[in-house]
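Removed: one protein chain of the complex. Kept in place: all other protein chains.
Showing chain A:
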Amino acid sequence: MRPSHQARTHRAASPWLFLLPGLAVIAVFDLYPFLTTVWHSFTDARTLLPGHWVGLRNFQDMLHDDQFWTALRNSTLYVALVVPCTVLLPLLLALLVQPRIRFVGFFRAAFYTPVLASVVVVALIWNWMLDDRGLVNGILHALGAGPVPFLGDGWLLLFSAMALTVWKGLGYYMVIYLAALANVPRELHEAASVDGAGAVRRFLSVTVPSVRSTMVLVGALSSVAAFKVFSEVFLMAGPTGGPAGADTTLVMLVERTGTGLSGRVGYASALSLVVFVITLALMLLVLRAGRGEDAP
């Protein structure tokens, strides 16, 4: 018997009714601000002054803004150097703590602890450790080396912030990998061992293909997080973005330009739009590179 017209309407409307609260939240808190940002990016709006239409001027100004190019370079470098580490190192860590041996729970918890710690607290501790008279330079001094200007040199500061990002993210991605590894059949490893495969060969030929889709997911998540990095660099390099602004990232530039009572909202919106386009392209790129299914 064919369902009545009313039943068909109910069936079609029901999913939308369930979705409505979520869609309303997205429309108010994501879509509306996004569309406003797009509009502002073509105006010279200030925080307290409504803007006028300026066409593409904000984007043209960006091309001549040294800080924009520095920020683009730093955010790109962040992705290029942090993402490989956050894809591979947590996988190795997960392999280390996967076996059910004594005290493994302690190590799993220990590796996860940085994830729980506040990034502000962690960055402060790292700043103390990397200070020119901090713990690290103290050890180097005792060994007859140093001091290394971790917090005084633009490049070293950026690399230090990257190290902090990797260290803090290890535990989070490790847990994702642990879940994926639990689904890899033990027989595959046993068969590979019988065929004479060593640990490295088994890792490359069994483990990696089996968790491929998880690696793509981790790659996508960490590349977006790395591209829009703010807290670590802001807390370690300060509001100026390191010496002479050398460590400014794109999101820091958006914050610096667009906030405060004299904020250049139009220009900051144009910067945000560039971040949006690059982030979208990055996600598509990672997902495209990771097409295909995990090995059975």
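Rule of thumb we're sticking to: a contact is a pair of C-beta atoms (placed from the backbone, for glycine too) under 8 Å apart; a residue touches a chain by one contact, two chains touch by 3 or more; residues count from 1.
Simple rule for what comes next: contacts and distances are computed from a predicted model.
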| item | value |
| --- | --- |
| Listed names "Sugar ABC transporter substrate-binding protein", "Recombination protein RecR", "Cytochrome c-type biogenesis protein" or "SARP family transcriptional regulator", with the criterion being the UniProt name of the chain not displayed | "Sugar ABC transporter substrate-binding protein" |
| Option from A:Pro90, A:Gly171 or A:Gly242 whose C-beta touches the chain left out | A:Gly242 |
| Options A:Thr37, A:Ser210 or A:Ser231, residue touching the unrepresented chain | A:Thr37 |
| Residues of chain A (touch criterion as defined above) contacting the omitted chain | 26, 30-31, 33-34, 36-37, 40, 44-51, 131-133, 147, 149, 151-152, 157, 224, 228, 237-240, 242-245, 254, 256-266, 268-269, 272-273, 275-276, 279-280, 283-284 |
